[in-house]
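All protein chains but one are shown at their positions in the complex.
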Amino acid sequence: MARVGVFICHCGANIAGKVDVEAVSEAAINIPGVVYSSHQKYSCSEAGQKVIIDAIKENRLDRVVIGSCSPKMHENTFRKTVQQAGLNSYMLEIANLREHVSWVTADKDEATKKAMDLVKAAVGKVSFAKPLTPGQVPVEKRALVIGGGIAGIQAALDIADMGYEVVMVEREPSIGGRMAQLDKTFPTLDCSACILSPRMVDVAQHPNIRLLTYSEVENVNGYVGNFNVIIRKKARFVDERICTGCLECMGKCPLKKKIPNEFENGRAPRGAIYVPFAQAVPKVPVIDKEYCRYLLSPDPDKVEVKEGEKKPKRKCGVCAKVCTQGAVDFNQQDELISEKFGAIVLATGFNLFDHSKYGEYGAGKIPDVITALDFERIVNSSGPTEGKIVRPSNGEKPKRVVFIQCVGSRDEAKGVPYCSRICCMYTAKQAILVREKLPDAEIYVFYMDIRAAGKGYEEFVLRAQREYGANYVRGRVSRIYESNGHMVLKAADTLVGMPVEMDDVDLVVLATGSIAREDSVELANTIGITTDNHGFISEVHPKLRPVEVPREGVFACGACLSPRDIPDAVATAGAVAAKVGVLFSNDILMSDPMVAEIDPLKCAACGACVSVCPYSAITMEEFRGKKFAKVNEAMCQGCGTCSAACRPGAAQLKGQTDEQILRSIEAVLQW
Amino acid sequence: MDKLELQLRAKAIELLEEGEVSIIIGWGPGWNSTKATPVFARDGETAEKLIFNPFCFNNLSVYLPRISEKTAIIAKPCDAGSIVALLAEGKISRDNLYIIGVACQGIVDPVKLEAAVGSIDDATAACLEGDNIVVEIDGEAKQVSFAEVALDRCMSCNQQNNVFSDVMVGEPVQPVVGEARSVVPEDAGAAWWRGFWSKEFDRCIRCYACREACPACYCRDNCAVQALRERWTGPRLDAQEALMFHAQRAMHVAGRCIECGACERACPVGIPLTLLHEQVGKAVKKLFNFNVGEKVDERPPLETFRKEELESGH
Amino acid sequence: MPAYAYFPGCSLEASAKEFDTSFRAVFDKIGVGLKEIPDWSCCGSSQVHKVDKDVATAIAGRNLVLASDIGDIVAPCAFCSISLKEAIIKLEHEGPIRSTLIEAGLEYLPGSVSVISAVEATYRAVEEGLIDGKVQSPLTGLKVAAYYGCLLVRPPKIAQFDDPENPSSMERIMVAVGAAPVDWSHKTECCGNAYIFVNKDMTLNLVRDVLNAAIEANADAVVTACPLCQQNLAMRQPHMKQNYGLKREIPVLYFTQLMGAAMNIDGQQLGLSGNIVRLINKRQQEAKEVG
Partner (left out) sequence: MGASVQLRSIDMDLKKEIERLSGQKLDACYLCGKCSAGCPVAPYQDIPPHVVMRMAQWGSKKVLGSKMIWNCASCGTCYTRCPNNIDVARVCGALSQISRREGLVADKVAATLREKFVESVKNNGRVHELSLVVAMKMASRDYLGDLDIGIPMFLKGKFPLFGHKIKDLNNFQKLFDSKKKGDK
């Protein structure tokens, strides 16, 4: 017969304020199997833990129930406590009397009764607990960083500096990310490229970092310390080992001014063979197979030639002809690289809201209504206008410039209820840049609230207003339309409580908000983690575990978690590096023993568990002609799905067996 | 002799002789002519016993998961559905299987037949003549229209000539036209069902014939109720525990049951189990838009995992 | 022949007669049947809605029930179509209002009927090619400003048709009859609806802005699909020219009137004035000379 001890925690007044802890403790002693029961003010305190340890020893308890807060908070604490008393740490069950009872139940008597039921259930469950032992897995001390923006760069450099090997995967031809597209950065106004490009070069030159650009992660298998990742290295058609970066080829491409350059947000052209921008790392061009004439023309070897006809020749191929190194290789194919990693870092960044969803602002069709990212390129001296602020419609200097904030932020109707956090600041910065370049221009900023919480941020916004003469108008713009070569804008000044109208507007800059990458959910699925409603990666705990995600060994930093500015992206990247360092400081990891196991004698070999397992942790085995399913304990995450799907009850989650669950229910039902 | 049966036997013998398969599963004459019985033929002599008529109500696919040699099976449309379901689960291998489909115009419901003509255990002869079933009992030939005594399920079947098979035997047929007899009132709510099943399950003697006859119940010795857990699915003759057993079985075959009715026909105390499985089947159809027995490459919906299920989005 | 349940609405019986007659004539020509809903009543319009939204839903519901035997409803007036559309959405969830209807001998079955406006019905007909071959004298050279006003495409959750900020269906229809739609800024600005009686100054200001925008875009005429828009825009133009800075007078027509003209439907049925007919002829002539 089990000897169960019950300990009811007051949690100060958190539990005791609503639950009659004494009554619960007294009732517990009458539950079959319980030989000891008491209550304490704070079970998690050192004194409280001592009471538990002493009681276990004195009363020869072999199982423990603690009625306290959520196991999420203190399960680990109490596991160690019972272990100190000489018990296996899994001979413990926590009845959640705080989150499940006192915090959510209004009536005192009801709360006390519910607490008693939960304790009964816990006793029922723990009575059938079995000692469990954690397994051991070795750690592959290499990190994969997905995304080569400022967050990924920082994380990669920090991890590499600790002496661990890093592979960085970036899907664009160059690293640099969003920050590379920016002109100046707030609130210091230093040049974005000037502070970023040294870091990019560091990545390229670091002996511990291997850079895979123009590459994407295709599949992730395995578990913490032992991930198997398949990376698709897309065909670049230029051999990175040979190319010297002279870029002679780019100038000769007949399409050199024909294709919108994504890096310039489509506001400047590129060729079919190109590097996205001057400081690109690596400075090796790619050939865009969607456009390249050579690659699009039919392969003569594959064309059927009728008698008497000439074999067709492939078109163009100029780049290959001008390359002195012979680096252009039209026969290159996508390459699948399979690598092993101990940790994965997500730094996939963000996208900008598509303002064509705002019909009232011209749906992207009015040429002089541009986005903030367009503005960054226009104002940048290496951008399409060499830094001259001009109206896209006619190339003239604008006299009246209007900024509109919260376009695709704080707009529930457009599916983006959240604040993008960066727009207030970059709008102030852009207003300042307008004033610097166009001393006579009128500048207006339509805003709802100014959110400038950050070091030097509020001062920066005030400078935009006071020193640079940006007129801030509190109110949202309702509509923009063209009239006589200019724009008319209908707005409201809510501080005076009046509608206002503005004629002869020359340039409108929309502060488009941050959204998740369009394929973030897909990526999350590939990696086996989750996103929030908006596609941002979910962290384990927003306050206490802000860079960990619910799959062990996977971390995230930067704007793929939520909208954030450069300082925050860099800070989280550093945090991730520290977390990876902690992980890699172990040679061996202890795995959670609460994993599934399958009784081969009960298994009917239906395969349901194999097909429902989210982590591909179950395989079909055969022994002497009999098939049965088997769990790979290192890959199992203990979700219990197999156990639910298993008809004969062969699959059981250790520590949460059918027997334990049924005993809990029976205890509550008082069978 | 029926042309269809001749073809059937010829095909079976051919398959055996050519070594295509080592065993043929089909129906043969039972201990009385209203009761066809399964036949397992390994030689031509046994294969000569094969028959097919409206009394062949067993779903023979129930034997497939237990046989690992090369097998040919004679399948009517509903049995073929079971075979598809078993293939979809990977429980049997297509490579080891040769399916002889038979065109089927309907099967006699023994309960209806008995109600119409009296104790069919005493029948001395029975056959389908035109649109009527003729049964001879105590020397008296009793005649009843086929539509009157056919299985409800056959009235709504539209697969009679379209059987998932390697070869089809028999001429195309017309389905039997009649009306299904539902005992369920249109407005049946939870209370009605509770009353109905407590009455029905009170008769259950826990013989497990339903389970044995069911092609989806291949767990056999590993069946969950083998645990006979006290107070849950205990071994007592108790309507509640019987309900628990049958409800559990219904859940276990949900998304895999083709509602062939083999369980109901096997039940010695006449519990209308098909009704239970139909109810569950409707829910599966509605929730997952899944038709059991339609595709060989789609696992049952309750046995699949999609990555979206990892809480992404919502 | 496909057939709609036709809901003319109060205005089309009176002040907007030519919308009624021209719409019927055009649909007759393209072979789409219109069966008037027997004993139809007020749509529940925004005025009733503001007094009691449930009563408005109930009286709109009456029309839905009466139409359900005929088919999907086409309601030319923008107010009517939006009221009826909203009622469909409301009645889905409003059991008590459905009970009220039952008390009045009307049982509404959710999903039994749907509602579209005249523009939607015409747009569908154009897309289905029903007007192909019916346009005998295309309105070549005629520049039209398609005016949607408010409730034809708004609010999008209820209207569920076209783009609320930059609609283009009427332009598509105009192209189909050979006219040249102009791009202009005020196609969805409000005309002030019935407030001409309440705040005349306000309404005339709004109307002036709309018309001047069409004039600036060089339109020959404005086409509408709403009785209130047409009347507000068409009437009082001389007065506005004198006192409100209206740049010039400009014809304002129902889109169906122009369609009818392109299909050679008798001018009497369309209610077209001689001036318009002459304008159309002039543009056609000019186009011929240029082309």
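As written, the chains take the letters A, B and C, and residue 1 is the first residue of each chain.
Note that contacts are C-beta pairs under 8 Å (C-beta built on N, C-alpha and C of every residue); 3 or more make two chains touch, one makes a residue touch a chain.
Since we're looking at a predicted model, the values are computed, not measured.
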Shown chains that the omitted chain touches within the full complex: A, C
Selected residue (touches chain absent from view) among C:G105, C:G133 or C:G274: C:G105
Out of C:Q47, C:N218 or C:N243, only one touches the absent chain, namely C:Q47
Touching the unshown chain, chain C contributes residues 10-11, 13-17, 39-42, 45-55, 58-59, 62, 96-97, 99-101, 103-106, 149-151, 154-156, 164-165, 188-190, 192-195, 197-202, 205-206, 235-236
Had the left-out chain been drawn, it would touch chain A at residues 360, 406, 410-414, 448, 474-479, 490-494, 497-500
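Keep this in mind: only the chains that are shown with their structure count from here on.
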I'd like to verify one number: the distance from the centre of chain B to the centre of chain C, where each centre is the average of its C-alpha atoms, in whole angstrom. 61
In whole angstrom, how far does the Cα centroid of chain A sit from the Cα centroid of chain B? 51
Taking each residue of chain B in turn, which ones touch at least two of the other chains? none
Interfacial residue positions of chain A with respect to chain B in the complex: 521, 524-525, 528-531, 533, 535, 601-608, 611-614, 641, 645, 647-650, 662, 666, 671
In their shared complex, at which residues does chain C touch chain A? 163-166, 185-186, 213, 216
Sort out for me which residues of chain A touch chain C in the complex. 358-360, 363, 365, 479, 481-484, 488
